[in-house]
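Apart from one protein chain that is not included, each protein chain of the complex appears where it belongs.
Labels run A and B following the written order; every chain starts at residue 1.
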Amino acid sequence: MRSWVFLIVALIVAAAVFAAALLVRTTYGDYLLFAGYVVLQYVVLATAWNILGGYCGYVNFGSAAFFAIGAYTTVALHKLGANPGRYLSDTPFEVLGTLLPLSLPTLILLGGIVSGLVGFGMGYLTLRLRGVFFAIATLAMAVVLQTIVVNWDYVGGSRGAYIIRPDAAEIGPVSLAYIQYLFLAMMLLAVFALWVARTIERSRMGLGLAAIRDDEPAAEASGVPTLRLKLAATALSGALMGMAGAPFPYYVGYVEPANAFGLPYAVNAIAMPMIGGTTTWAGPLVGALVLGSLQQIATVTFRSEASLLIVGVLLVGFVIVAPRGIVGLVENWRRPKKKKLKSPQ
Amino acid sequence: MNTASAPILQVKGLSKRFGGFVALDDIDLDVGQGERLGLIGPNGSGKSTLVNCICGTLQNETGTVHFNGHALNGAPAHKRTHLGLARSFQLPRPFASMTVADNIRVPLLYTVRQRTGLVHSHIDLGRRCVELLALVGLEHLAERSPRDLSQVDMRKLELARAVASEPKLLIADEAMAGLSHSEVEDIVQLLLRLNKDEGITVILIEHIMRAVMSFSQRLAVLVSGRKIADGKPDEVVNNPQVVSAYLGQ
Partner (left out) sequence: MSLDLLLNAIVAGLLLGGFYAAVTVGISISFGMLDVVNIAHPAFIIVGSYIAYIVNDALGLDPILTAVVVLPAFYLMGQVVYQVFYLSFEKRGEEALRGLAFFFGLLFITEVVLILTFGVDYRYVQAPYIGPTWRIGFVDFPLRMLIPCVVSLLLVTGLQLFLARTFIGRAIMAVAQDQQALRLLSVDPIRIKRIAFGISIATAALAGAFLIIIQPVEPSVGREYIGRVFAICVLGGMGSLPGTVIAAMLLGILESFTATFYGPSWAPAVAFGFLLVTLAVRPAGLLGR
């Protein structure tokens, strides 16, 4: 399937899901939209993680930090927009003030840019070294960024910040309840992330990343500019994570370091691709849909920690028993069948 | 050969140390256009370190490497490959998750397209891939995983991947270790074909003397990080210094 065909098909599927969500809303209320938003957010996070982790073999433990960068970019800009006179009274900034408040798509874009830049900087410092050092650095980076946010009063410090969610959003003539609008935005973001991942996977860059994952010195010897590719993958992956985090303040209404840097993001971003399968774009999607829905159900039924425990146990179980994830299991199950079909011909 | 006229590779005063250990000490080495050079030496004499310094896998502290008129110092390994300097690894290092054909596609896409823009379409790419696999006799294994290959086929894949980057100079680092008599002959013939038909300059690093002697036009000997001999193969192997080095001084 060509790239643009995939994009159109994905958009049609997204439109159908959105329409279904709107119809169901009349009977079940907003709960399904809230739950669906979280699942879609994980589709973006898992897909983003997999661009670096699955395709290139570099483990990022700091997904929560990239997510939080997106969220706090929104918080900072929202605050600026809520009170432009106070922060932007000087003449050169007055013009900027008139642009505020920024629309959600703009915030998503800016969140992506900021966390993409952080990913680039972080990669530039650590990607020359062995992969484990990169992994450890991302782990530590999450702690440091959280420390910085805790000490940054402008965005609320450790107390957190309240963001008032608008009641509705207008898209042209159509007026949507804000949660519908958020759901739609995250849906489109998920389609975008999947399209990016799939395009990379089938491009020259995808082959280069796979070469790095398999054997970095051999990739260099074959002419692959490994550092440049790794940097691109890190920045892109970080940017998508930041984009997933940008609408978060409007979704929760109250952002504090503990929920923006939440452990679930870091864990799910790794566990979902690992459980779904890391070598194709479908793996993170499957992993996020299965685990995300499971967690939404478990959170209602048990404590939220219990639902995280399930993820942890599944992660360890899958990496030991089924290293190629659900996608790998399905392929194994289908392959013998194919052979049987071919033999009589 | 015509070493004096236009050396394609010129190594001058190259030294490399690991901590206090001197791995290479002031190495000079010229390799002529189209030449077949054998590089021998006991284990740990610095042969692989020299290859790694020439190819940019390691960075040397002192000395210079010139290749085809370019100063290589500090250039990353992939840049050197783009300039036409290819190598095979001592232990084969295939891209294990890809098919055999995709292993060849990596240098085709990242080096040949980069350099010449020659491989444009998927058709070009596929055709070139088949040609290269046919050259080493692996075309029937194109869609297999490298994990399924035998030792000798793995070595051939390693060489095919190096040749895929259309090099001017190929460094074959122990391309025959652990192979049977007839398999060694296979690889020697392959390297000779690459040299004579494709005009690739070849440096062969090898322990199997039979292969080195039948292949090389010139022989250089490394012992404990120093070059102790360089010349016609017959003369070099009878050089008393070389003999004593190989018999354990």
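The criterion applied here is as follows: a residue touches a chain if its C-beta (ideal position, glycine included) is under 8 Å from a C-beta of that chain, and two chains touch if they have at least 3 such contacts.
No experiment lies behind these values; they were computed from the predicted model shown.
Novice: The chain left out touches which of the shown chains?
Specialist: The chain that is not shown is in contact with A.
Novice: Sort through A:Gln41, A:Gln180, A:Thr278 or A:Gln296 and give me the one touching the missing partner chain.
Specialist: A:Thr278
Novice: Among A:Val267, A:Ala282 or A:Ile326, which one is in touch with the chain left out?
Specialist: Checking each option in A:Val267, A:Ala282 or A:Ile326, the one touching the absent chain turns out to be A:Val267.
Novice: One chain isn't shown here. Among A:Leu184, A:Leu229, A:Ala282 or A:Leu315, which residue touches it?
Specialist: Touching the chain that is not displayed is residue A:Leu315.
Novice: Could I get the residues of chain A that touch the absent chain, sorted low to high?
Specialist: Counting only chain A, the missing chain is touched by 53, 57, 59, 61, 125-126, 128-133, 135-137, 139-141, 143-144, 146-148, 150-151, 213, 263, 267, 270-271, 274, 278, 303, 305-306, 308-309, 311-313, 315-316, 319-320, 323.
By definition in this document, only the chains that are shown with their structure count from here on.
Novice: Could you state the distance in Å from the CA-based centre of chain A to that of chain B?
Specialist: Roughly 44 Å, centre to centre.
Novice: Which positions of chain A touch chain B when the two form their complex?
Specialist: Of all residues in chain A, those touching chain B are 204, 207-208, 210-211, 213-215, 217-227, 279.
Novice: State the interface residues of chain B toward chain A in the complex, per the touch definition above.
Specialist: Touch residues, chain B against chain A: 55-57, 76-78, 81-82, 86-87, 89, 93-98, 102, 105-107, 109-111, 113-114, 161-162, 164-165.
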